[in-house]
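This is the structure, below, for whatever I ask next.
Let's turn to chain A:
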Amino acid sequence: MSYSRRSFLDAFAAASGTAVAVPGAVALFDAAMSRAIAQQAPTGPVPPLQFLSPNWPDYVEISRLLVASWSKLGITVEARQGTTQSVLGEVIGEHKMPHVVGVSWGGAPDRIDPDYFLTEFFHTRRATKGGLNYGHYRNAAFDEIADAQRREMDPEKRRALVWKAQEMLATDNPIIVFTYRNSTQAYNKARFAGVVPTLGSGIGMSYIPWTYYKMRPLTSRRIVRIANFTEIVTLNPFATPEIFNATLLRWMYPTFVTRGPNGEIEPWAAEKWNALDGQTVDMTLRAGMVFDDGRPVTVEDVKFTFDYMLQWKFPALARVNDVLDSVEILSPREVRFRLKQPSASFVPNVLGFCFVAPRHIWQNVPGSSGVASPADWPNENPVGYGGFRFREWRKGEFVRLETNKNFFLAPQIDGAIWLVVPNIENQLAMMESGAADILGWTIDGEQAKRLNRHPELEAVSVPSHGMHEARFNMELAPVSDPAFRLAIQHATDRKEIIDVVFSGLGIDALNSVITPANKFWANPNVPNVEFSIDKARKVLADAGYTWDGGGRLQYPRR
Partner candidate 1 sequence: MSLLAIEDLSVRYGRTEALRAVSLALDAGTSLGLVGESGSGKTTLALALLGLLPKAGRVTRGRVLIDGVDLLTLAPEALRRRRWVDLAYVPQGAMNALDPVSDLRHQFEATQRAHRDGNAKARAAELFARVGLDESWLRRFPHEFSGGMRQRATIALAMLFEPRLLVADEPTTGLDVLVQRQVLDLLREARRERRMAMLFVSHDIAIVAELCERMAVLYAGELVEIGATADVLDSPAHPYTMGLRRAVPDIRFPDRTTLSIDGAPPSLAPPPKACAFAPRCPFAQPRCHAEPVSARVLPDGRHVACHRASEAAALWVEAQAPETWRRAG
Partner candidate 2 sequence: MTERGLLRFGTPSGRIGLAMFAAFCLVALAAPWLLPYDPLAINYVGERQLARLRPPGGAFLLGTNYYGRDILSQILIGSRVSIGVGLLSALIIVFIGTNVGLVAGYYRGRIDALLMRLTDIAFGIPFFPFAVLLVALLKPSIWNIIITISCLLWRSVARVTRAQVLSLRERAFVRAARVAGASDLRIMYVHIFPNILPMVLLYVAIGIAYAVLSEASLSFLGFGDPQVVSWGSMLYDAYTTGSISRAWWWTLPPGLCITLFVISVFLIARDWELIANPRLAT
């Protein structure tokens, strides 16, 4: 689409058409998008397709590329951005959605298990306000398979179910997955060696911190400085709403199990575990773990922590209340978990997320501390038992952690400082000037190339299971028509998006909701959708769509 004067005026008019009336992020779309349940088949020209995404730089670029390629189907595409708050609030909070909404998801550890993307995104249960199935994909057969795989403890059987679910999504096309953007960080290899590339966390993110446990200091600088975008908001592990804050606190309060560099489940604070049947799991606590104040970590602490979660129903740990019934102490080192219903993701997503809180401290919280719920208790000097111990937190500046040498896998560095550097420009400059040793967030190809020019710096790009996707509004014509959605899939040039927006550092999603890099769970024979405008137009033609003299797409005549 050439940037003709008319299109600019449209953009100007579109922008001016919105906010002048009563402010409201997607107010304009309300009028057009009333969620009419039974819509009789529309006729006449296909209306302009509305694409909404947050004003994150990558999505601004993706929307520009999509507007260019989708218009080749003979439709006008209007891309609009809102602030993160207004888009999340409207789309996820209120389920007010235009034709297509683009959002991206990080490579958090508990999204490696297939259950997250399948159930949270597409199960009918999650098609209610606040749920992530804001596209309202309702497919009973799919729900059945999704619930079945949750209960299936045998990995082989569960994988068959997961593959089946992926095939159903590939035919229904409720979602376009553009790419699984690599997690790319640079580090100063003159100062530290032994970084560990990990699925989703790359070498520097806090999610699964193998690098920080295995890296060796090569110079006198034994404390690693990490430049990161965001900052933590609390030191209370029961109150961490956001993934970076949650995973950083897990450095001090290690989870029972963790993920290996390639995503496989590994023992961590637990030595071993055994799933008797779908609903009871026995776990053996690792011996010799000691809290920072010298008190031993015991099964009593474990039971206390889970009972505490069941009692207070912490929002951030809602998954525990969903699935756990009770915890019982079997022996000085063994506990038994009884579940409400069989759950295959209990070990990776619950034992992989929960931790042990020292009973002798938390039992008298809130107590006299005058706080409504333990989640509001600041926990200013956290007593943990992990490989790192808390030293100092200056809001807006940094968090300083010190190594706990008697942890079973004692890190070789003396400490880590998470610097709050809110702009990429300063982060790159700090790496180049040596003010920072490693990046804690992800950068893209061009920035990696810039840092690689420095002999002492090296950028490492690791595949991730976090996806950039766009969701169709299943109840709104024309995207309610499967043929139209398939045509849109054909008209999406994933290769160009990866090259232009992420300068090559991303995997082509091959239209699957599970990243090919997640080898065990990704279904290899999901039919890929080849980028071809001609094929897209053929799909539309076969479905009865026509084009008028001016090349504008018309609905099929009924």
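The candidates came about this way: all candidates are chains of the complex that A comes from, given by their letters.
Going forward, a residue touches a chain if its C-beta (ideal position, glycine included) is under 8 Å from a C-beta of that chain, and two chains touch if they have at least 3 such contacts; residues count from 1.
In this text the structure is predicted, and so the values were computed from the model without any measurement.
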### Task
Counting any copy, say which of 1 or 2 touches chain A in this complex.
2
### Footprint of candidate 2 on chain A - complex, ascending
2-5, 8, 11-12, 14-16, 18-20, 23, 25, 55, 57, 60-61, 63-65, 68, 79-83, 86, 423-425, 427-429, 443, 446-447, 450, 496, 499-501, 503
